[in-house]
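Below is one structure, written out as structure tokens, with a few remarks after it.
Of the protein chains in this complex, all but one are displayed in their positions.
What follows is chain A.
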Amino acid sequence: MNDLVDFWLEHLPAMLDGLLVSVQVTGVSLAIGVPLGLMLALAVQSRSKPMRGIAIVVVEVGRGAPALILLQFTYFGLPNAGLSLDSFASAVIALAWCTGAYTSEIIRAGLEAVPHGQKEAAEAIGLNHLDALRYVILPQALRVSVPALLGFSILMLQASSLCFAIALPELVSQAYLIGSTTFRYMPILVLAGLLYAAICIPATIAVSALERKLGAHA
């Protein structure tokens, strides 16, 4: 037992470095992906046919293709098209795409939950389309979407472990690296799992608490 704790303590700094990369790649992907999701949600409802078409393709590919395929496509595939990216940039593109695709559906559901009378009232007091969206529709839609968006963010942190496939030094990559030099894969993977859990379990509890709070005020 002591031996295990010593092993963990010895490799904890490297593992925390990996966790930091996991959190960074997730954070940047969400920061790009959620606004992208919002734009896609609006574009899917757009009156312009080409706009709708493009949005639907982006969403369907993002949701249809496994995240691992998107990652390998941006890392190994794009260089063939003359665009070489480091693993962090590739990961961000792939995960932001995936995030945009899934969150566009979450946000669209939020938009649809806003009663039609709200849009009419906004129009009747003379607000233009953009102002109606910004001041009346989106605040209400996002309030509905927030718990699902946060839940998705937690899943995304876990999905970032797929980035080990493109040699991004995130938590799972670090664990494999340590495993391959020490030949103690099991204990180091358990530590990786514990570190994910240390973030995800409290976050999940906080999200359900928030959900209850928002629900109570609806």
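Details
What we mean here is this: contacts are C-beta pairs under 8 Å (C-beta built on N, C-alpha and C of every residue); 3 or more make two chains touch, one makes a residue touch a chain; residues count from 1.
The working rule: contacts and distances are computed from a predicted model.
Protein name for the hidden chain, per its UniProt entry and selected from "Polar amino acid transport system ATP-binding protein", "Pyrroloquinoline quinone biosynthesis protein D", "Redox-sensitive bicupin YhaK (Pirin superfamily)" or "Nitrilotriacetate monooxygenase component A": "Polar amino acid transport system ATP-binding protein". When the missing chain is restored to the complex, the residue among A:R63, A:R143 or A:R184 that touches it is A:R143.
The missing chain, though absent from the display, is touched by one residue of A:L127, A:V146, A:A165 or A:I199; that residue is A:L127. Touch with the hidden chain on the side of chain A covers residues 115, 117-118, 120-128, 131, 135-136, 139-140, 143.
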